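Only one protein chain is missing; all other protein chains are in place.
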């Protein structure tokens, strides 16, 4: 019974991603969209929390939102998977349920 | 040339108050309104940052917003001054300028 | 698979309407069904026909109407949220004694029960907001 | 002292309209002048006359109209922001070929220059937003 | 068909409309006879703080409505202990929300259950539909 967690806020601006990671369970997936994509950039202050989460969860980032904010795919920390909107739909369908951390 | 800094977001949810305190100068005033009033409660995780700021700045909280969120005035950390909307107007008039940290 | 989509913010101010539209188009492309899109909070402002953004920008409100027309997607605006914010259809405007209405084609105004019904009927509910 | 007030969010969704109204009433009570209130971003949605909130709740949009009527406060809605979001007066609706308008009494639609002018003329500008 | 509905409340009341309009959804959901739970996490714990007095801000208070939810069989209020502690709050700061248990001779019981973050994560994972505003 896996959950897709959707986060759309920058972890530098809001506590949504931190709160999400504090409640996601082993085997869950976390998708970063909209302003949350800035949390996926390697070398940022927040990336260690994401790397820790990736020990037992999958983390995804929406490529279109990355590109809009000027970030090339090679800036994304290793292990974070880049998806398009079709991939977003697949994640929503393939997990048993979803939760948006607004 | 003192500045009134106005913060309206909870420091637990957003980085606005932290960013404000990182940029306010000696002699400035910081006013907490709306959801930011929860940052004034004694014993919270954020209160040490406010106490540090009070070494050379004044911190105020809007009483009406505190009451709306169920907090009695005696819950506010020592040194933070409680004002009403008239006091808000005075702070805006008596400082040389204002900045809202949205 | 059947999706219900909840949109909690108005157009332009937040990306939520844009993200929801992109998600819905991708889902339809993959053969999924969009059971309902429910507009709540400021999301009701997606349903106005009076918007005229700059010519070189997207017209979000029309994109919703197009979606309803081309794919029969059910676009439901919450009546309580709409009343607070001034989004009216002809019937409701008349009932309230107002002299104008502003709803766009393809949207309908109804109660929160339509959201719960959508949550029950759909396999997944996806929430877009602030 | 002369104040210009900037309101960046719509009514109900955020407390900013309520806070701005409370600030303005307190300032007027103290004998200060409100040079202008400028509505930008979703703030333009404060200016609709089609809102009908529950009877036991405040009607924010009317409170603004009352302020204009009783104290002559200049309420200016940004035209560019209004066009994106569907806030129209009769002239602008006609110019855009729209069949309805929704502006409330006491508000006027104008350009961003009115904001800058307000910032220059006033002793203090106070910003209310999200 | 009955589903498990979870309403996640993470924002303080009054600064935004989400708490009020979330409550309006919960009231409707109850009428659909679904299994309804509420989670209060982060600043959401302030939604059920006792003593809320909104006269000064000119807004309608709605905290009494939480107490009425028991009559609609909505009596699972999960409140996160860590969220309270981080804010300098305790259970005593919350309204004493109760319901009458029809399976126990209508005995009055507390609706609020204080849970750890780990327990909250578990509760969240057991739902069918999670709505957040």
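Note that the chains take the letters A, B, C, D and E in the order they are written out, and that residue 1 is the start of every chain.
Keep in mind that, in the parts below, contacts are C-beta pairs under 8 Å (C-beta built on N, C-alpha and C of every residue); 3 or more make two chains touch, one makes a residue touch a chain.
These numbers come from a predicted model, not from an experiment.
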Check the whole complex and report which displayed chains the hidden chain contacts. A, B, C, D
Touching the missing chain, which residues of chain A? 8-10, 12-13, 34-35, 38, 41-45, 47, 63-65, 67-72, 75, 84
For chain D, which positions touch the chain that isn't shown here? 6, 8, 40-41, 80-81, 111-113, 115-117, 119-120, 125, 127, 129
Where chain C meets the left-out chain, the residues are 12-15, 18-19, 21-22, 56-58
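Assume only the chains that are shown with their structure count from here on.
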Where chain A and chain E overlap in contact partners, by chain label: B, C
Among the chains, which one keeps its Cα centre farthest from the Cα centre of chain A? D
Can you check which chain pair, D-E or B-E, has more C-beta pairs in contact? B-E
Centroid-based (C-alpha) most distant chain relative to chain E: D
Count the residue numbers both chain C and chain D use at their shared interface, divide by all numbers used there, and answer same if that is over half, different if under half. same
Calculate how many whole Å lie between the centre of chain B and the centre of chain D, each centre taken as the average of the chain's C-alpha atoms. 26
Per the C-alpha means, the centres of chain B and chain C lie apart by a whole-Å value of 38
At least two partner chains per residue is the criterion; list those residues in chain D. 12-13, 15, 19, 22, 57
Touching at least 2 other chains, the residues of chain A are 15, 97-98, 100, 102
Which pairs of chains touch one another in this structure? A-B, A-C, A-E, B-D, B-E, C-D, C-E, D-E
